[in-house]
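What follows is a set of notes on a single structure, which appears directly below.
Missing here: one protein chain of the complex. Every other protein chain is in place.
Read from first to last, the chains carry the letters A, B, C, D, E, F, G, H and I; within each, the first residue is number 1.
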Amino acid sequence: MSTQPSKALESFPNPAAERDYEIRFEAPEFTCLCPRTGQPDFATIRIRYTPADLCVELKSLKLYLWSFRDEGHFHEAVTNRILDDLVALLSPRKLSVEGDFLVRGGIHTVVEVQYP
Amino acid sequence: MSTQPSKALESFPNPAAERDYEIRFEAPEFTCLCPRTGQPDFATIRIRYTPADLCVELKSLKLYLWSFRDEGHFHEAVTNRILDDLVALLSPRKLSVEGDFLVRGGIHTVVEVQYP
Amino acid sequence: MSTQPSKALESFPNPAAERDYEIRFEAPEFTCLCPRTGQPDFATIRIRYTPADLCVELKSLKLYLWSFRDEGHFHEAVTNRILDDLVALLSPRKLSVEGDFLVRGGIHTVVEVQYP
Amino acid sequence: MSTQPSKALESFPNPAAERDYEIRFEAPEFTCLCPRTGQPDFATIRIRYTPADLCVELKSLKLYLWSFRDEGHFHEAVTNRILDDLVALLSPRKLSVEGDFLVRGGIHTVVEVQYP
Amino acid sequence: MSTQPSKALESFPNPAAERDYEIRFEAPEFTCLCPRTGQPDFATIRIRYTPADLCVELKSLKLYLWSFRDEGHFHEAVTNRILDDLVALLSPRKLSVEGDFLVRGGIHTVVEVQYP
Amino acid sequence: MSTQPSKALESFPNPAAERDYEIRFEAPEFTCLCPRTGQPDFATIRIRYTPADLCVELKSLKLYLWSFRDEGHFHEAVTNRILDDLVALLSPRKLSVEGDFLVRGGIHTVVEVQYP
Amino acid sequence: MSTQPSKALESFPNPAAERDYEIRFEAPEFTCLCPRTGQPDFATIRIRYTPADLCVELKSLKLYLWSFRDEGHFHEAVTNRILDDLVALLSPRKLSVEGDFLVRGGIHTVVEVQYP
Amino acid sequence: MSTQPSKALESFPNPAAERDYEIRFEAPEFTCLCPRTGQPDFATIRIRYTPADLCVELKSLKLYLWSFRDEGHFHEAVTNRILDDLVALLSPRKLSVEGDFLVRGGIHTVVEVQYP
Amino acid sequence: MSTQPSKALESFPNPAAERDYEIRFEAPEFTCLCPRTGQPDFATIRIRYTPADLCVELKSLKLYLWSFRDEGHFHEAVTNRILDDLVALLSPRKLSVEGDFLVRGGIHTVVEVQYP
Partner (left out) sequence: MSTQPSKALESFPNPAAERDYEIRFEAPEFTCLCPRTGQPDFATIRIRYTPADLCVELKSLKLYLWSFRDEGHFHEAVTNRILDDLVALLSPRKLSVEGDFLVRGGIHTVVEVQYP
């Protein structure tokens, strides 16, 4: 596994696939660019999911979140994108992504998306 | 888009309109005037909504909240007004507004309105 | 309107009577007397209600809470009394009162009453 | 009423027996002995109940909690015992007791019992 | 009972088996090894359960958690393992285990498993 | 000793008069009246002192603070008054009084006086 | 005394002028305009001073802080201006002003000025 | 070493006696009786010291603090007593004891004693 | 002034150069790269200074901090670098920079540099 930023999320078999349980990640080191101004945005990304057959591998998740660093994304779109990519990888029973963005124009924005 | 206070809220197309998800804003920089005494009131405005076809544009929201600065409004009325304006703009699936006002007469007041 | 303590709560017409919404007050400046010992008790009074046709006026609420200052009341009774008075004034859709009293005998007491 | 530790809880008539409402106590001054080692245990006891015809008198509750000071009790048993004694006294509509014990062996234990 | 690390959990009869109630433990002193790198991981383990006929004995729980110290376990697997062992011992009415792991790669992970 | 409000502070001999040490009190149950408007003010009074030959008795301090309940006092004056009364009683080595008053006109006021 | 915004600060005689003591105000309801962009800025103003012969009157302080609402001021300049005005009024023994401004451009700014 | 409450504090040789360094203990499980009323008092005891040739042994400190459980002591006296006993045992370079007592009569008391 | 990342800090004349006062900035949106691994690091940068003739302009400070985004820097070096650049620009009376970096390898690092 590389240590370069990469959209290539990896998975491993769920060690308790017969059971519904929840895995939660909080990643305060997310940054991307504003597609309108090119200025950097910063967010904490919170993911919670109930795995089916697969779990997301932690190091590949770190590299995946890093891969947005030089890309332009709107708050609403990037939060939905992360959910879509994780759902495509994992086919989870449930999954939600919360993007909690630092203040812009005196306003603090949080976007929360749920699957299904 | 101007940088003057303005009631003209702007929208953009929801990037994930096929899905129910939630967007939350917290704006601690709201001030208006008491319609009875003319003295300034201060509040944090919290908005949460599930967009349908449209999302509210962040900068126009900032200018919209700014536009109340020199107007007289009762706590109960201004919180309902903000909800009405956002609903008219967005036709959202769900939307709530919470006005959290600083202490007057030793009493801290919060008004919370929900649509639908 | 006087600035003397007074049980005479005042109301004004609900500016959004067609809609269910919630108003919350937190008043940390409540004091009355213990009916058994005559010693002062202190509490924070929290009120939340969904108005029907009427809202309670904030200044009269302050004077109302002040009016208990020289009266003897048990914790359980005074919290119910405040609810009764507000319900009689407002005929609200919903209303709750929480009396959160400072420590007596090493014990912190909270009384919470709901209507209906 | 004595000021000696005593299991003799006292009650008074509920001043609003026609209505369901909640009374909550938090008592951080509870201590008893470990029945196995004889060493002291410390806990915060949290009680919440909906009275029927009777309320528990606050000073007798203080003396009641004090009465466990020199007695040996397991965490699980003493929390159930406090619930049983209060239910026997009050025949309440609902009542819960939470025993929140200080760390033993690096583990923090909480026991929560509900009636009915 | 030994004071060596041991997977041999012990139980005692539930003192109030006729009633549903909850026991919660928080153990911040859990450490095991990463099975991939051999490096130590640290977690707080939170357990909450409703006992049936048996309760878990606190000292044996401490020794049980200690017994993972020199073993390699993935986050998802070890949290499920603790749940399985406790369920096998206690046949509880309900039981959940939360493994709250310290940051790795800038990401904070929590795994929460529930029975049944 | 009475249980009525009283300015009659009582003292007892310092049990360790040969040594400089500090005693601190925090009393969140202080209320008096605004001398201009007659409306109630609320404060937390914090006292710290190094006793010489005498210590202030705790129950008399409670009754002393209670005695201001129906009196009109400016923030600055009442804080100095409490210091003067305690210094007159105790002739302490050092003593300070902090009056921490609840918000009036959107402004939170603290007055801190030190002796000598 | 008017209830209009006014730079006319008022004073009253220090009730304990023979003694050095400290008065502190925290006013979270300060707003002015950015002189470059015209957009509103928000700050908490903290004042602490040791009075000589005069104390500042609380209501006039509220109206004084209000008077900046429609004026353009840089952070550094307005904090120094408040200090200058209070020093001119009070000739205090010591006085400091802290302007704690809400985030602009992702940066939180505090300006603290002391006299003498 | 017994596991009974005991005033017999034990010491061990300071492993770094050539150096000034600080050891701090916080013990939230202290209780004794009020010598006037016989009712239990509760405190957190905080000890900080710079050892000379000896350090206090942790388990004996636990048993020492336990030994006050059935004794009557005034707040000021017991805090000085703990300091005296530790100084007699350790002849430390510096030592302080803080007794932080739970609320009585609406007042929270802290006593802090320092040696030398 | 551009809105591109830039090391070109700008200044403006100190509006109160005759007086020593302090300006503090907290910027939680700092990121650069690890020079060894190329992976992103995140930090909060805290700056406090006493201006002489010049103050740093806020927007240029934002662009300056942004300019490190694609550069490799060790924690110790980049904190010293920011101090050097600000001192070169401002010739301040005093200035300090604190770099507060997010956890790496289970360790949280803070670097604090002061001038002079």
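Observations on the structure shown:
FYI, contacts are C-beta pairs under 8 Å (C-beta built on N, C-alpha and C of every residue); 3 or more make two chains touch, one makes a residue touch a chain.
A quick note: this is a predicted structure, and the numbers were derived from the prediction, not measured.
Take chain H: the residues that touch the chain left off the picture are 14-16, 19-29, 51, 55, 58-59, 61-62. Residue positions on chain D in contact with the hidden chain: 42, 102-103, 106, in rising order. Residue positions on chain E in contact with the hidden chain: 3-4, 28-29, 31, 37-40, 42, 66, 69, 102, in rising order.
In this section, only the chains that are shown with their structure count from here on.
Path length between chain B and chain G in the chain contact graph, taken as the least number of steps between touching chains: 1. Comparing chain pairs D-E and C-H by the number of C-beta pairs in contact, the larger count belongs to D-E. Averaged Cα coordinates give chain A a centre that lies 30 Å from the centre of chain I. Residues of chain I in contact with two or more other chains: 28-29, 42, 102.
Those chain pairs judged to touch are A-B, A-E, A-G, A-I, B-C, B-F, B-G, C-D, C-F, C-H, D-E, D-H, E-I, F-G, F-H, G-I.
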